[in-house]
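All protein chains of the complex are present and in place, except for one that has been dropped.
Chain IDs A and B follow the sequence of writing; residue 1 opens each chain.
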Amino acid sequence: MKPIKRIFIALLVMGMVAPALWSEDAVDRVAVPFSDPGKPGLVKAHLINGGIVVKGYDGKEVIVEAKPRGHVVGKHEDEMDDDGEDEKRDKHAGMMRLKAGGGGLSVEESKNVMEISVPSWKTDIDLTIQVPMNTSLELHAVNNGGIKVENVNGDIEVANVNGGITLSRISGSAVAQTVNGSVTATFNRLDGKKPLSLITLNGDVDITLPATAKVDFKLKIDNHGEIYSDFELKLQNKSEKTVEDKRSHGGRYRVKIDKTVFGSINGGGQEITLKTFNGDILLRKAK
Amino acid sequence: MPDDEKVMAQVREGRVEMLAILFERHHVRLFNFFLRLTANRSASEDLVQEVFLRILKYRHTYRGESKFTTWMYQIGRNAHIDQLRARRPEISIDEVWEQEPSPQPLPPQKAESEQETDLLARAMERLPLRKREVLLLARFQNLKYQEIASLLACSVESVKVQVHRSLKDLRRHYLDLQGGTQ
Partner (left out) sequence: MNCQEMKKMIPDLLQNGLESGQDEHYREHLHSCPACWQEWQDLHETWTRLGILPEEQPGPELRRNFYRQLEASRREMAAAKVTPWRQHWRRLLPDWRYAFPAMRLAAAVLVVVVGFGIGFMAGGSRENGGKFARLNKEVERLQQQVSLSLLSQPSAAARLQGLSMTSRLQDPDPTLLKMLLDVLDNDPSVNVRLSAVDALYLFADREQVRAALTASLSRQASPLVQIALIDLMVSFKEKRAAAALKKLLDDKQLIPEVRQRAKSGISQIL
């Protein structure tokens, strides 16, 4: 067994040097290989404040960039302030201010699982991660930023709270959920196996699939939401509630109902669950 | 889980329903083998169908000595050759087998990500069938060179030489195509 590789980058070591490091273009960057690059790895990233962008690329290492957002305010002596005062000053200045001495991007790798964390509770930090295309992902964020994933073929698990989720050019399984924000996903193709699930409370769920995708949908909207589809959705009325279909303008097929809809396209196949409590569901055909 | 050979032995004894197990285990991979070989979905589905039909029909001829998959690919190759013969009866099978396919015109620009798999699939199609086949067997079908050798009735050394050459050619075609699109 290989020893755990641990790379710990202290972004801020001492308050004295902090302002220089945290200047606007102070991006911290680290490249870490998987212990077995021949096999697909798993990348986990957790963030409290800020956004996460993950891009698949044609390489073997995981390249992580952590970039604090906004400007650094305050002068030298501010770094010595305690938390309470920081907060007051933040409100006053209307800008994010960085707490010195506590920051650090940490990347740990063991047995092809990489954990990335940034203590971002005091400031917004944007993480940009480049991964080999077959990597699987587990991404969590809470405030002030969206999560974007692009060009990744592995299994994707994403959870956000106050922010949207955008998955583009993906082809593995996707399990994504947020509370306030839309979920948008564009699939290159479906692997035909694992179920997909995209859910939000406040926002639209917008999914784009290849024209030939074989899918069994489970769709749930609420309140004033509607379902729009480019596909000819074959409805199976499993729920006991009545289903009302409305053909509408623009060539799109509109279905308005108040409970779960079960529908299939191209004869059915892979299971996809889409839910929103305040928003629409859009099923798009890739062009 | 009983291995393929034991299951096939039971099929041979008359428990034909056990073939379902082998079908579920192997049909997707076999389908992909044919798909990469023929670049034709419906022809590949027909071929998979045909292979399992032949396994059923010729189950008595299965000898436990060889691995089931080796035997299955043997049948697969034959089925493929028969299909080629039926389609182009005018030329000899060796000719079809060695022929450099005429380059197809490039399709209109696709989405970036699709492009790469697309280019690769096209580079594959530029290989003559013989090279394509050996590469597919070695790369995707979990067959060892020894097994491929017994399948192709040649020496292990020769299989390795063929894999080496085919891969080199594939790379050349791939780079060509890549240059052609930029």
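Annotations for the structure displayed:
The rule is short, and it goes like this: contacts are C-beta pairs under 8 Å (C-beta built on N, C-alpha and C of every residue); 3 or more make two chains touch, one makes a residue touch a chain.
From a predicted model like this one, the values you see are computed outputs, not experimental measurements.
Taking the complete complex into account, A:177 is the one of A:112, A:128, A:143 or A:177 that touches the chain left out. In the complete complex, the hidden chain is touched by one of A:47, A:64, A:107 or A:133, namely A:133. Where chain B meets the omitted chain, the residues involved are 1-2, 14-21, 23-25, 27-29, 31-32, 35-36, 41, 44-45, 48-49, 52-53, 56, 116-117, 120-121, 124, 135, 138-140, 144-145, 157, 159-161, 163-164, 167-168, 170-171, 174.
In the full complex, chain A contacts the hidden chain through residues 38, 133-134, 136, 153, 155, 157, 159, 171, 173, 175-177, 179, 189, 191-192, 194-197, 199, 201-202, 214, 260, 267, 269, 271, 273, 275, 277-278.
Following the convention adopted for this analysis, only the chains that are shown with their structure count from here on.
One inter-chain figure worth recording: chain A and chain B are separated by 39 Å, centre to centre, where each centre is the mean of the chain's CA atoms.
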